[in-house]
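For this view, one protein chain was removed and the others were kept in their places.
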Amino acid sequence: MSFDYRIADISQHEAGRHQIRLAEHEMPGLMSLRAEYGDSQPLAGARIAGSLHMTVQTAVLIETLTALGAEVRWASCNIFSTQDEAAAAVVVGPRGTPEDPQGVPVFAWKNETLEEYWWTASQIFAWPGVDEDPTKGANMILDDGADATMLVHKGVEFEAAGAVPSAQDSDPEEYHYVLATLRKSLQENPQRWTGIAKNLRGVTEETTTGVNRLYQFARDGKLLFPAINVNDSVTKSKFDNKYGVRHSLPDGIMRATDVLIGGKVSVVCGYGDVGKGAAEALRGQGSRVIITEIDPINALQAAMDGYQVARLEDVLETGDIFITTTGGKDIISAEAMQKMKNKAIVGNVGHFDNEVDIAGLAAIPGVQKVEIKPQVHEWVMPADGTRAEGHSIILLSEGRLLNLGNATGHPSFVMSSSFANQTIAQIELFAKTAPDYTGEDRYETDVYVLPKVLDEKVARLHLDALGARLTELSKEQADYLGVDVAGPYKPEHYRY
Amino acid sequence: MSFDYRIADISQHEAGRHQIRLAEHEMPGLMSLRAEYGDSQPLAGARIAGSLHMTVQTAVLIETLTALGAEVRWASCNIFSTQDEAAAAVVVGPRGTPEDPQGVPVFAWKNETLEEYWWTASQIFAWPGVDEDPTKGANMILDDGADATMLVHKGVEFEAAGAVPSAQDSDPEEYHYVLATLRKSLQENPQRWTGIAKNLRGVTEETTTGVNRLYQFARDGKLLFPAINVNDSVTKSKFDNKYGVRHSLPDGIMRATDVLIGGKVSVVCGYGDVGKGAAEALRGQGSRVIITEIDPINALQAAMDGYQVARLEDVLETGDIFITTTGGKDIISAEAMQKMKNKAIVGNVGHFDNEVDIAGLAAIPGVQKVEIKPQVHEWVMPADGTRAEGHSIILLSEGRLLNLGNATGHPSFVMSSSFANQTIAQIELFAKTAPDYTGEDRYETDVYVLPKVLDEKVARLHLDALGARLTELSKEQADYLGVDVAGPYKPEHYRY
Amino acid sequence: MSFDYRIADISQHEAGRHQIRLAEHEMPGLMSLRAEYGDSQPLAGARIAGSLHMTVQTAVLIETLTALGAEVRWASCNIFSTQDEAAAAVVVGPRGTPEDPQGVPVFAWKNETLEEYWWTASQIFAWPGVDEDPTKGANMILDDGADATMLVHKGVEFEAAGAVPSAQDSDPEEYHYVLATLRKSLQENPQRWTGIAKNLRGVTEETTTGVNRLYQFARDGKLLFPAINVNDSVTKSKFDNKYGVRHSLPDGIMRATDVLIGGKVSVVCGYGDVGKGAAEALRGQGSRVIITEIDPINALQAAMDGYQVARLEDVLETGDIFITTTGGKDIISAEAMQKMKNKAIVGNVGHFDNEVDIAGLAAIPGVQKVEIKPQVHEWVMPADGTRAEGHSIILLSEGRLLNLGNATGHPSFVMSSSFANQTIAQIELFAKTAPDYTGEDRYETDVYVLPKVLDEKVARLHLDALGARLTELSKEQADYLGVDVAGPYKPEHYRY
Partner (left out) sequence: MSFDYRIADISQHEAGRHQIRLAEHEMPGLMSLRAEYGDSQPLAGARIAGSLHMTVQTAVLIETLTALGAEVRWASCNIFSTQDEAAAAVVVGPRGTPEDPQGVPVFAWKNETLEEYWWTASQIFAWPGVDEDPTKGANMILDDGADATMLVHKGVEFEAAGAVPSAQDSDPEEYHYVLATLRKSLQENPQRWTGIAKNLRGVTEETTTGVNRLYQFARDGKLLFPAINVNDSVTKSKFDNKYGVRHSLPDGIMRATDVLIGGKVSVVCGYGDVGKGAAEALRGQGSRVIITEIDPINALQAAMDGYQVARLEDVLETGDIFITTTGGKDIISAEAMQKMKNKAIVGNVGHFDNEVDIAGLAAIPGVQKVEIKPQVHEWVMPADGTRAEGHSIILLSEGRLLNLGNATGHPSFVMSSSFANQTIAQIELFAKTAPDYTGEDRYETDVYVLPKVLDEKVARLHLDALGARLTELSKEQADYLGVDVAGPYKPEHYRY
């Protein structure tokens, strides 16, 4: 077998294979799907263009997809997140060698430039012969952040217009590279993306951001193919956010600093699922936790869970550790950071790095940034009216997600739940968009959440590994409740 | 002022007034509504037929409704749940005397017969002059379990048919009394309920059971007027169930028995909101908690929260305390109770008493029921193949809700949240069903949940009392999130 | 059998027997001792004068002592604490009838006068024939608070002096009755207590207060016989204080008030064992807990356990619930209570009622005391400079131990641990003070704590009932640690 790929160093495949083997043990959801569907090959015929952090956990996902019959091409959805040894292992495959790779074409390496990034994104659609015959191209997208999906949509849009517009100064820097990529494509093949799009049966997307983009396409009538919103599966949103962060937040803080969490006052901005996980983790370490919230329902939950609910400005001099979890912006302002206790720790496990006003921090006249170690910086403040020069804060991961920057992100078990949703969504969507599929539940060009019974299935796949034994309803009990013995068990609005 | 009422003993009004005064302090939601709407009188013109446990907390609700301008008639929704001193205090009113009652007509006393119960239900619609002029009747229902609403619907149905059918042997005993009540009514006034129904603008209902009945009417095309489902407000379902039970479950166990909860093994059947509250309470007392679940998602939550998840049959000899929280039936069978440890405690905080198979228990040949004290019974088992005679279990509240039977139910603060939802729903529904209301959001004859922004409002009303200070979004932050500064803040599918 | 006794009502014996049977199941320590020592009868020949709250749990203790061969006479150590049905059941005995009591002479009833109290205390020494032949008297005391022991010591002292002094105005009221009792005795038999004392082999005492008295006697060279300090067994002090209060504090608050503990701010004064249990219980109910402490080590523990540590005066307006646990005095002053939030709850689970300055509260000009129900009083404050008249606090059990006053004290399981210590101490002391005992470890006239290996034995007796399986050291492992396979396992200074 021979195929194109571009990674950092294929010789790292053995190290990667090692880690994959251990990760498989922690990803019972994916391994159970291999066992269940290995024979029936529900993804036979699927050609999946995948765009998702090229990590060890993703390697287990990719090899699950291929074990179920799919062909796959892969890029990372983030310029920093590739684990090079995982990429190498996926290219070589479990039974290949560097000289005779038997795996999957991967286009990903750690620390891509933005230009390289958009090139890799285009490569997952560059299936051999696709320019000549679009039906040889990808028929499924597996997406994280909807970059791959967006690229197709923009490609189609510009091909219809016959031209790619010039970038505006006000466009984000990244968009310049999107346009350049598509401009080059238009020159090479003026109907490439149009052909690709026609052949695509659908996309499964796992992030809030990506899902928002898809809903936007759908609202604007521009969505080109069906989409499954994997993000809002309970076993994705509630598990990833809450239980993933409960683990990876203290992991990040502990690796970054030498600061005892116990006895300290932690201020957690936001009490959504991420905030709930963060607060539980910090309390579990003996920290006193204070919550800030804008939503009165979440604020009331925090109070009922025994946390103090306060405004940030009132606790700047009380807190030792400040963590944002909101998905909003400017949650911690530069002014707030100036007023904090000396050596207060500031970090973000929410979403984008603008939860903490890094730009404002850097703009304080006289502020000094001292690197303690990679991803850990002390920002030393100038004198102001009330304090002498020299008090400082410790900023983790430059305001980006500290559980990724200072630790290794969510553990495999959590990703097993998210990725089992992705895999099941691929199976579901591929089957129910088949040309000959005539069921009433055929997926149309819209955005869907995964049926609850499949969400329940993902949960089911993870119980054995935890030694949890599920009770079965009798037929009589199920009738009494008005549900099927096999589920789903709850009304759609049930909140878990 | 003079009016009809029927209660146990009006002389208890002072004791009731006392308790109402303390309860007001614990019901900041209702008191805030009085402060906010006392001047504008949004319920002026509302004539509310109320059917809800006639307790001290309900007294605060009733007097909130009247403070907002409503006229009210009240019955209890349960034959056992009336607190007689609260009924007396409501009749007398805060400024009246037994000789000159200034309050509200109440038809409720502790330990009604079923015949009396349905008479009281009919009395809340018996507004003076209503038979002559239906527009003098109730225009709103506030319901718990939908008995009042069902009575109107059945009345209309039978008046249309011109006859009330005979009860069948298979009908529940209670239904016999419903039919008798309506049969008498048909003789007195063959169009009474038809007139009443036409005058009703809508109902607000707060229980799962009642809401299910309303959705059934709506699905069958039989619903006669708009309905607001108060039950599924977050500030009702998540708070009442979880935080209410967290308090009232240990309260009930402790009052009922002398058994140390700490160090014991508790088995909680079900990990929904009630189960989550129960498990937290028992763990908070140092008990080791085992969960049984039929829903894999809830089971996975239980495991991730650190509980063992097992099947009941595997832990019968391990558990010291068994609590059902499911809403299902036959959760703990008679056979299971026979296999339990000697002196195991069995109780229910779920829904109906059939969660525990009391009938099956009583049917065990040779079993003996010994009353330890009211609502606490030891069931002594006969010898069986493996054990000698004399091992026993302790059954609380005869399988009915033990937090009501062995303690005093949910505390006022929790009820404040539920009742603030009721009050706000009454205001909302009364305003937006007004004959001259032309807004697009006018309520039609369907079942609605309360708009999220009102759910948030209920939460907001309870924060001050807990010393919780809410953060306010800036306009810029709100725009970034795509929400309004004033809320609502979350998409409909958000799970809290 | 026929004997003297004085109780409230012997006809209550069946109700008492019932409760005793259930309590036996929760007192595995005592029941195990019956099983272990029932045949060998180590207390044969012991005549025990017992002075300890005459409750259901004490009934199980008494019947354990008799099952081990002892003869017993009993009084309560508190004028309020007798459960009359328990007293009746103990007199009648498990196999007797009211007409033919087969049990134990008891001199105790609920609500004794102080005069009666000291008469009952003297009755436990009034063994038949003792005046004629002191060797027919008690040879052991089992004491709670050391009242019985003190009575003997004072009796001997005054008999030596030949006269009982007059009470001074500055003496506590209670001491007047002690003197009167002894004055009467001196008239009846001028060498009664001298004879009794000579016949006594020793005392086992279980409270801090009682133990302090014994150490005082020992320091002053006045101790008349050996004493075992049961109070400082780990299985007494750490279990009773921490785990007992963890259960009985929320029990008391919940029974007394309708106030949701969750979400509220609780202030716990003191973070000793009682405070630790109280804080854990309140946190377990979702309350935010603030600790006040005078000892920096305990304060640091509280901080490291995640609690805010503050001064009372700084949190008077923050707290909703104030609980004293200190053993000190004037912990909550009248002034503090005046500054509290309206309807703040104040209660004591520490020691004496002077932890809360009730006298100062009552002395506030214009203050009003309103009884909400027995043991629950609202104290309504007059207007002061900052607040209008009418704000109030809710005081539980008039400042006395609220877990006793508003609930039923520690559960049986906790008392099983304390009473197993008592029983084992009686066996130990009775054996090793025998006239013919020549072991090196013979007890001399001093105060001893129970050997650690017996403390461990008490723990051991309670493990099975909790399903706990203990690991056994191998000989090699024990040698490595330098301990015996059978224990004791820890050095004396080990803190657990």
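Order of writing sets the labels: A, B and C. Residues in every chain begin at 1.
Convention: contacts are C-beta pairs under 8 Å (C-beta built on N, C-alpha and C of every residue); 3 or more make two chains touch, one makes a residue touch a chain.
On a predicted model such as this, the values are computed, not experimentally measured, just so you know.
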{"item": "Option touching the unshown chain, where C:Ala218, C:Ala310 or C:Val367 are the choices", "value": "C:Ala310"}
{"item": "Given A:Tyr243, A:Tyr271, A:Phe322 or A:Tyr448, the one touching the chain that is not displayed", "value": "A:Tyr243"}
{"item": "Of C:Ile79, C:Leu114 or C:Ala299, the one touching the omitted chain in the full complex", "value": "C:Ala299"}
{"item": "Touching residues (missing chain, whole complex) on subunit B", "value": "262-263, 283, 286-289, 300, 303-308"}
{"item": "Positions on subunit A contacted by the hidden chain, ascending", "value": "18-19, 22-23, 25-26, 56, 243, 246-247, 250-251, 254-255, 257-265, 280-281, 283-286, 318, 342-343, 370, 372, 378, 394, 407-408, 411-414, 466-467"}
{"item": "Where the unshown chain meets subunit C, residue by residue", "value": "232, 234-235, 237-239, 242-243, 273, 292-304, 308-312, 314, 327-330, 449, 455-457, 459-460, 462-463, 466-474, 476-477, 480-481, 487, 489-490, 493, 495-496"}
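The rule we apply is simple: only the chains that are shown with their structure count from here on.
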{"item": "Residue-number overlap at the subunit A/subunit C interface, same or different (half cut)", "value": "same"}
{"item": "Mean-CA-position distance for subunit B and subunit A (Å)", "value": "41"}
{"item": "Mean-CA-position distance for subunit C and subunit A (Å)", "value": "59"}
{"item": "Touching two or more other chains - residue numbers and ranges from subunit B", "value": "243, 466-467"}
